[in-house]
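Sharing a structure with you now.
Only one protein chain is missing from this complex, and each of the others stays in its spot.
Labels A and B are assigned to the chains in the order they are written; within every chain, residues are numbered from 1.
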Amino acid sequence: MDARIGIRNTKSIIFKSVIVFLAFVITIPLIVVLLYIIKQGVTQVNWHFLTNVPAPVGEPGGGISNALVGSLIIVAMSAVIAIPVGILAGIYLSENANTKLAYYSGLCVDILQGVPSIVVGIVVYFWIVKPLGTFSAISGSVALAIMMLPIVIRSTEQTLKLLPDSLKEAGLSLGVPYYRVILKVIVPCGFAGILSGIMLSIARIIGETAPLLFTAFGNPYLSTAITKPMQSLPLLIFNYATSPYDDWHNLAWGASFILLMFVLLLNIFTKLITRKWNIQL
Amino acid sequence: MEHTIVSASKFNAWFGDNHVVKDVSIEIEKNQVIAVMGPSGCGKTTFLRCINRMHELIPGATAKGSLKLYSDDVYTMNPIYVRYKIGMVFQRPNPFPNLSIYDNVVAGYKLNGLKMAKADMDVIVEKSLTSAALWKEVKDSLHKKGTFLSGGQQQRLCIARAIAMEPEVILFDEPTSALDPISTSSVEQLFHELKANYTLIIVTHNMQQAARVSDKTAFFYVGELVEFDDTKQMFTAPSDVRTQNYITGRFS
Partner (left out) sequence: MSAILVLIVIGILITLIVQSMPSIKSLGIGYLWGKVWDPVNNIYGAYPFLIGTLLTSFTALIISIPFSYAISIYLGEYNTKGWLSNLLKNTIELIAAVPSIIYGFWGLFVLVPIIRSFEAKIGVAPYGVGVFTSSLILAVMIIPYAASLGTSLIRMVPSPLKEGAYALGATRWEVIRSVVLPYTKSGLFAGILLSLGRALGETMAVTLLIGNTSAVAHTFKDAFFGPGNTMASVIANEFTEADHTVYLSALIELGLVLFFVTVVINLIGKRIITKYTNN
């Protein structure tokens, strides 16, 4: 009996060691990738890099200003499209959880969440690029907005569902009409959760390349025209990384570094918000 | 009766097909404290929530019959106006966590977009918090959020919030069942002071509380109003055998 227990205990310890090993070993690839990008990219970044467009092949120097500006504009437009729609839809889903419309909308949110990003790009190509006759920043924004929606909606819905009913009742009992209770009591109380959903969705889309391949398409020059092709950080990385020129590879490393920093900062910021502003009820 | 403020006549309420309030008729006089008691599921809370038309907010909830504030049927009035005139305090204190104490008190005004000069609002805040016996404790922290207050203080904040709307009637749904004994007695003390200016209708599970604070008591049983009488009378010599059984603890 004792020997059996000893063996079983040993097995348990071995198993735990294997689990711990596997769980932590997976952090190695991440660290390797991050360090490599930082190493390759940080040396590229300087004021010149941030304020100039890429130089033609063969000429040294150049920068990623068109991609920086482009990413900012495209993401800002996506946010403007997706945030109001997403929050309102999230409010609807949490307040009317038992209706048929809520069921089907919820289903569609799940579907949208699973659609591959390249498929979204194809579809928006036919919805906007073809009719307009040109690639454009706005089509890129629409594609990215479609990808933002499920994240914003789900986090708004979850946050609001977690708020206690008594809050609504308190507002209603003071004679406040329903829509005002939602706008002025429920949504502000859920603000932290909704905001973190928004930040997460933005962090997700600034790194997206595939939806922009046939919509925003890219642009070697700095452009702010939203009905014309526009460059963005991930597109630039894709184009220049796959080119045969070392100069362009360097630009791509620098751009990767900047993109990575944006994404990391957004994620860290989101975590801080959810920790700090968690309203105790 | 000339001093009648709330009256019901053959009033009924349902949750879907479930008939929870059956043919209730009652006349409540101004400036009195009325306790409403009865075993779980007897319809007392449902009836209370019909008075300020909160009942109908639940999907599938319906009501029929006459329920009047003075001589106006509340079901013909705008529900928002009804809730201005008839305030409510809930079982669990529910101050708005994202608002300061000050803003909580005037929440009824702010959320409704009713504009008022700051000086006027200050007066209302002080008056309401004083009536709720909370002013002294919070006058230096008016701009802090209300969540650091104790349970009893939070409940008094909710009372102040209801009072700020200057209602005629205040409904209380088991207001002290979530509070400790000391907070409970501070709230009960308040009932005595409030009745000078308001009519209080208090649903309570606690018979001793009903005996302590109310002028008259209504006893509900399985959806019916079984007896409505002066509290002293009700607890010493009730007319109905069901009331007698409840009071003597044969069922709760």
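Miscellaneous remarks
Simple rule for what comes next: a residue touches a chain if its C-beta (ideal position, glycine included) is under 8 Å from a C-beta of that chain, and two chains touch if they have at least 3 such contacts.
The shown structure was predicted, so the numbers you read here are calculated from the model rather than taken from an experiment.
All shown chains touched by the missing chain in the whole complex, by label: A.
Shown as candidates are A:Ile64, A:Val109, A:Val181 or A:Ala216; the residue that touches the absent chain is A:Val109. Taking the complete complex into account, A:Leu149 is the one of A:Val75, A:Leu149, A:Leu167 or A:Met230 that touches the chain left out. One of A:Ile83, A:Leu174 or A:Leu213 touches the chain omitted from the figure, and that residue is A:Leu213.
Interface residues of subunit A facing the missing partner chain: 8-9, 11-12, 15-16, 18-27, 29-30, 32-34, 36-37, 85, 88-89, 92-93, 101-102, 104-105, 107-120, 122-123, 125-127, 146, 149, 153, 203-204, 206-210, 213-214, 217, 234, 237-238, 241-242, 249, 252, 256, 259-260, 263-264, 267, 271.
Everything below uses one rule, namely that only the chains that are shown with their structure count from here on.
One inter-chain figure worth recording: subunit A and subunit B are separated by 48 Å, centre to centre, where each centre is the mean of the chain's CA atoms. Those residues of subunit A whose C-beta lies close enough to touch subunit B in the complex are 98, 164, 166-167, 169-177, 180-181, 184-185, 188-189, 191, 279-281.
On the subunit B side of its complex with subunit A, the touching residues are 52, 54, 57, 59, 79-84, 87-88, 90, 92, 94-98, 107-108, 110-113, 147, 158, 161-162, 165.
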